[in-house]
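For this view, one protein chain was removed and the others were kept in their places.
So, chain A:
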Amino acid sequence: MPALARLAALFGTLTWAHYRRKPGRLGLALLGVAVAVAVSTAIRSTNNRVIHSFSRSIENLSGKANLQLTQTGGIPADKLWELSWLWEKGYFSPYIQLETSWQRQRIDLYGFDFLGDRRIRQFNLTRNLAQGPLPQGLWVAQDSPLNGKKEVELVSGAQGRTFPLAGVIQGINGRLPPVGAAFVDLGELLGWHPRLSGLDIWVEQEALESVQARLAQVFPSARIVTVATQQKFTEEMLQAFQMNLGALGLIALLVSCYLVYNTLNISVLERRRDLNLLIALGAKDREIFTALMLEGLAFGVVGGLLGAWGGFVLSQLSYGEVSESLTNLFYLSDARLPFSDWRGPLGSFALGVVVCLGAAWHPARRAVKLQTAQGLNQRVSEFDPQGIKTATGLGLGLILVALAVAWAAVLGHNYRLGFVSIFAAVTGLSFLAPLVLAGLVRLTARGEGLGLFLRASIKGHLFKLSVAVAALAVSLSMAGSVAVMVHSFRATLVNWMETTIQADLYLKSESSDRSPAGELPPEVNRRLLAQPWVQETLQLYMTRAYLKDREVDLAGVEFAKGQYQKSVSFVEGGPESFKEALDHQGVLVSEVLAEKTGLHQGDRLELSGRSYQIYGVFRNYSSQRGLVYLDVELFGELYPGARPIGLAVFLGNRENVEKGQLLVRELLGDLRIDISRSRELKDRALEIFDQTFRMTKLLQWIAFGISILAVVASLSAMVLERKAELAILLALGAKPGLLHLALLAESWVIATAALLLAGAGAFDLSWMLIGVINRFSFGWTIVTELPWGELAETGVMIYLGAALAAWVPIRALGKTQPAQTLKSEGE
């Protein structure tokens, strides 16, 4: 018989025949793989699509311009005459970009030069231009929420302006304009916001470098980047986000790996008699090994396919959610981007197959090592002191590796190493499961009756149960650590806001909190200060600036005002830093910026061609790019004509802030200004925070669900394996309730062991997440605070979950017919 045919026959006898009789277990294992692959697929696909959509948004807006020139404070238009040499190399187009709002929904308004801009022609506007009407009004994408309206009022700089809808921009060659954007002729915006935001420049590739160098001479303080660099920044910006979600997806896969391992291990043990008969009948070890690896492969392929499909569905659902969060946080993305990137599902499918093969390897090796005599004896205890020692050694070794990598991560400020350390640590801890389980049995299961049953049962199935413990411990570690991290972050944010948000009212443009669209008219402050009920106001100026290629937020604040000084929490320096910076025209930088650039108090910072001494480093959680504080006077020198984008108002009567809010509303009723009480501001910040972590929570629960499946699988296998024994006990008059209690107790012993391991795991993981990963990827200091309530809730959940897991085998036991079972066992 040819080798392949023999293998196929073996696979049929060994695998197909076996799992046909065990549909529940087959379903559980496949479900575990599928869910894990689905989660991983969804994360990868969503991330890929979001990144792709970002670059598409950039590309669509820049029209494949290969250079983009921007300058803090805008581009002075008169300077453009100095670019006449550029026409020989290519062409350029000025634009204005404004963040506006329509019915409090963000709309990015682009003022392009409809007449000269060649990219606009790509959106089929040219035809409309040539055919007739003036290019006045807004042009939007087909799916834009503005489409179909007769006219819309967009708010910017605390003032609304009504634009008639001119038409829909048709995409060509598959390039669609972004949904969240509206386009208008540059001329219409020049009267509203006269500063140019930037220039898009198209030049031949070979002239790129020389043009870039010459542009830098004309605009020495401008940022001139290629579109490729721009895209790289976007990807970098999303990297930490992607890493966090990706790691959680991989942990879900790790948990599913345990589940597959357990399923295969149990199945091998169950089929020992079959296996040994086959060996006795001449099947070779290699063939048995290959057949069982094929079984693992089949799990991987079938579960992976189901998972990839599920992941696709999940990604459809999560994409909107994620892109909405990202749009709020960073930039617009095109939510209609069709699913076209198959790397996500394929990659996760492949990973699922590899995980299943890895999980099958040990059971397959174990199967061929079985001695015939041992194999014929169905009741072989899994209690193996040598095995426990080996697993423990391996576990401790991995934990040592994790510690070493963590040390390297801290020294190198490398959050990626932090993830490696986490993986090594959780895998190491899971290898300690047999030791913990055995120790727990020795401590808890004493005496006769239930204790004896428990001891025998757990020791006899130590490895199977250990795998369930490991799966549960990993997901609990993850859930616990993420809960600690999120809670600590939230608590830190709350504390920071309590220190920072001390004024009674906060004013900003309805449209945006960023310059120039968010600028408030100067009369706002004047009007407020003229009121007897206003004690003081603090003005905030803001713009974007560039430290070399790094984009940072630059804020002008009133250093001299005591109210302001009290609201800053310092990491380096103190309140005196304000006076020093004021006296010497210096700056203060945020912790994020200090972390990302390595700059500290006493260092000098190069900004727009000038050098400033840093007099202090302060905490700030509002800017992910990093924040530089300058005194308002210095800010005004650098950006003449800039207006504040925010105002903090201290009322004379601080007891009645609601009344103050009404008075300010009345006073500024003619302007489109958001007036928030400090409480409202804090609540809004926390709302955004919670939205950001919604996805994380979902993943936590999915991993937890998979691990509960692992416990169900282990306990069910144990019951099935011992059904003869249990049948004898029942036949001898043992009360079913007692056996049910025993199974429940076993499940809870597993939960307890998992909790013990998860405690250590969560401690390690939360330290890594808070102290290494978030610290080095985002640059924020998070003060650890334990979410006792949530942890207790997780503890209760795990015991409830364990009880639920015990219910499946209890139900199976309830259906057991002792006589029938004994009869079949004897055959």
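What we mean here is this: a contact is a pair of C-beta atoms (placed from the backbone, for glycine too) under 8 Å apart; a residue touches a chain by one contact, two chains touch by 3 or more; residues count from 1.
In this section, contacts and distances are computed from a predicted model.
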(request) Just go with whichever of "AttH domain-containing protein", "ABC transporter permease", "NADH-quinone oxidoreductase subunit K" or "Glutamate synthase" UniProt uses as the name of the absent chain. (result) "AttH domain-containing protein"
(message) One chain isn't shown here. Among A:L80, A:I728 or A:A760, which residue touches it?
(response) A:L80
(request) Out of A:G187, A:P522 or A:G641, point to the residue that touches the absent chain in the complete complex. (result) A:G187
(request) Among A:G32, A:P94 or A:G801, choose the residue that contacts the chain missing from this document, as touch is defined above. (result) A:P94
(request) Spell out the interface residues on chain A facing the chain that's missing from view. (result) 77-85, 87-88, 91-92, 94, 113-116, 129-130, 132-136, 185-188
